[in-house]
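Removed: one protein chain of the complex. Kept in place: all other protein chains.
Chain lettering (A and B) follows the sequence in which the chains are written, and residue indices restart at 1 in each chain.
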Amino acid sequence: MSTFLGMPQGRVPGPAADTAVGQLTGDRPFPAAARDALGNTQLRRNLAHATSTIRAKRAAVVGEVPDWEALREAGSAIKADTMARLPELLEQLEANVTARGGTVHWARDAAEANRIVLDLVRATGENEVVKVKSMATQEIGLNEALEGAGITAHETDLAELIVQLGHDKPSHILVPAIHRGRSEIREIFAREMPGVDPGLTDEPAVLAAAARTHLREVFLRAKVAVSGANFGVAETGTLTVVESEGNGRMCLTLPETLITVMGIEKVVPTWRDLEVFLQLLPRSSTGERMNPYTSSWAGVTPGDGPQEFHLVLLDNGRTRALADDLGRTALHCIRCSACLNVCPVYERTGGHAYGSVYPGPIGAVLTPFLTGITGGSDPNDSLPYASSLCGACYDVCPVKINIPDLLVELRAEHTEAHAARHRLPTSEAAAMKAAAWVMADPKRFARVGRAATRGRHGIRQGKPVLPLPPPLSGWTASRDVPSPPAETFRDWWARTRGDRP
Amino acid sequence: MRIALFVTCLGDVLFPDVARATVAVLERLGHDVVFPEAQTCCGQMHTNTGYQHDAVGLVRHHVDVFEQAMARGCEAVVAPSGSCVGSVRHQHAAVARRSGDEALAVRAEAVAARTFELSELLVDVLGVTDVGAAYPHRVTYHPTCHSLRLLGVGDRPLQLLRAVRGIDLVELPAADSCCGFGGTFSVKNADTSTAMLADKMSAVLATDAEVVTAGDASCLMHIGGGLSRLRTGVRPVHLAEILASTA
Partner (left out) sequence: MSARDEMLARIRRARGDASEGPPVPGSYRVAGEHAPGSDAVVAQLVDRLEDYRATVVRAGGDDVAIGAAVAAALAGRGIHEVVHAPGVPDAWVRGVHVARSDDGTASARDLDAVPAVVTGSVAAVSETGTIALDGGPLCGRRALSLVPDTHVCVVRVQDVVQTVPEGLGRLDPTRPTTLISGPSATSDIELSRVEGVHGPRTLVVVLAG
């Protein structure tokens, strides 16, 4: 199998994202990373508390929208339409941003995007930038690239600040410090924030006020800002950032130069399309009717805001996903994080276990679509299996991404890539083939079923008499196995109703 | 009505009581149950674990068997498993299409359109909620993920349970969260699966129920396996078995 089967004829995937640059992969497979997270009881408590809070809030505000399903349908269709017209829309966006005084740059991968931003910052002569939380810049590892060149990047979102001060990694796409409870946050601030009031309490309002004081001076002096974008409107060249704290407004408004890094999939055709997304996004993400602030701008406005504006359009594996019918739908994601908040796996393991900046259900599909499935032991190959396929993510996704179907497809791509690259099948593949062979024939299947009933003497008090090898031992570590019955159903049927023994 | 029983591989080999109970309920209601003996497995485990190539043959076999049953006058196919019906309804055609077999996909869609999970068949197709059962026990119901989300069975199982005489039905806290089974997920990500199971078991124990029930033998095997390991004394009993019970 040289190519993946989901790909219609004549479509060529772009290159995979380079996992050596940025943060799209961890250093271990998911099960190993998850084991550590599961052992951290404080983390489990924090996550359970935060995700149950946000789930209830989301359910309440979604419940009051009478046309929620129609909005989801529209959101999904707008995204599908966007992907189908992507080259034309990006050219249109570029033309409109340029016409309004902005400059558009194209970045094939993370390294190129970092280089572009670095050159732009250097050209200003500044040695610090303020940043609005942006998944795209985390994905490409921009902060590290800037720091390597002696430029300080100040994260200004409260949760990002908590992560940065705590020398930690983000674990959620919306609330990167979701794994921290208030008392831990108080400790981090007390320890790391210069000049903080030593009497700081763990009241969220007090902690937020401390962040305000800490960053005020930085905002007032900053000359360069870096942001992401939630939407880029092709028709008008309008960029939009959705936020809560006002740190976004500070970055988008006060500096002289603004550099926005945006994945190519964030373009939307028209301004009117935002009437759909600005209803779907806040209710799905923070569980609010509307987020406190949404900023939009088109190019440069004389006398208002940065007088120099650069838009960097990023590929970094997106054209790889685009070539696949299912992978393309992963690009519909508007990064609301609702799927993370309802995911029973994410709720227990947290975001770090996924290795990538995109954790949770969407991360388990988006990351491997961007970086490629190797068929080997790459940590991202384990991500599609990090789900019980319970489907809660699909139910809440505001743009109706069928994440369970994507997971199943990626699992197939993984086993097929493995088979293509290795002469010997895995023991699992061999077992699956054997099972399929048995089940293809009712006589064989009946014989094996009958053998299983005889095997029931091998199970005592829910445990096999002989220990099972991995991975089956993973079952018996925490659960008893049922004793097979004395007779299979088909034998019972044949004996009591059928005409055959 | 003549109804073909899709017993499921797990039901056949490990949980024949569930399948027998399904037959008993339908026969008590006056229906004619047929067991197409050539059936084997729907291929869900293969599909969900990444072996769609291996699943294609199983899909074809399943379609052959139940197409024939329908040709012989069966108007519906029933399985006491939301998960296996979910596989038939949501995966079979897709697996066939992915392998390039459009004709099989179309046939699979026709079989899927006549295939029902037990509570769907009883409530929607046969129009009954009171099946004449009696079950004097304290019971809590876990709505398995595939019944709940893939099939959208809603409160049909609860409608059936509420009509059972003598039952003391107690609501399960956080009922809609996954028990952590997920097929091979339970062994590939055993630690995470166990953490999910632990929370599900706490919820079950909080109800003080004697019996936990569900429409899927696989999830019940998982929850029951955990409850048994902890010697809790709470029994897993399939929905079909409760509905078949008369005393």
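Assume contacts are C-beta pairs under 8 Å (C-beta built on N, C-alpha and C of every residue); 3 or more make two chains touch, one makes a residue touch a chain.
Bear in mind the structure is a predicted one, so any value in this text is a computation, not a measurement.
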Interface partners of the hidden chain - shown chains only, full complex considered: A
Hidden-chain contact residue, picked from the options A:Glu288, A:Glu428 or A:Asp441: A:Glu288
Contact residue for the chain not shown (choose from A:Ala32, A:Ala77 or A:Ala440): A:Ala77
Chain not shown: contacting residue from A:Pro66, A:Gly125 or A:Gly150: A:Pro66
Residue among A:Ala32, A:Leu200 or A:Leu254 that touches the chain left out of view: A:Leu254
Of A:Ala33, A:Val62, A:Leu93 or A:Ile185, the residue in touch with the unshown chain: A:Ile185
Residue numbers in subunit A that touch the chain omitted from display: 8, 10-15, 46, 49-51, 53-54, 57, 66-67, 70-71, 73-74, 77-78, 80-88, 90-91, 100, 105-108, 112, 156-159, 162, 175, 177-178, 181-182, 185, 204-205, 207-209, 211-212, 215-216, 219-220, 233, 235-238, 244-247, 249-250, 252-254, 264, 271-272, 274-276, 278-279, 282, 286-298, 301, 303-305, 313, 315, 319-320, 322-323
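The criterion applied here is as follows: only the chains that are shown with their structure count from here on.
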Between subunit A and subunit B, centroid-to-centroid distance (C-alpha), Å: 32
Touching residues on subunit A, where the partner in the complex is subunit B: 5-6, 30-31, 34-35, 38, 44, 344-345, 348-349, 384-392, 394-395, 405, 408, 411-416, 428-429, 432-433, 435-436, 439-442, 445, 448-449, 452-453, 462, 471-472, 474-475, 477-482, 484-485, 487-490, 492-494, 497-498, 500
Touching residues (chain side subunit B, partner subunit A) in the complex: 7, 9, 11-17, 19-20, 35, 37-41, 43, 45-55, 57-58, 61, 91, 94, 98-99, 145-146, 148-150, 176-178, 180-197, 221-222, 224-226, 228-229
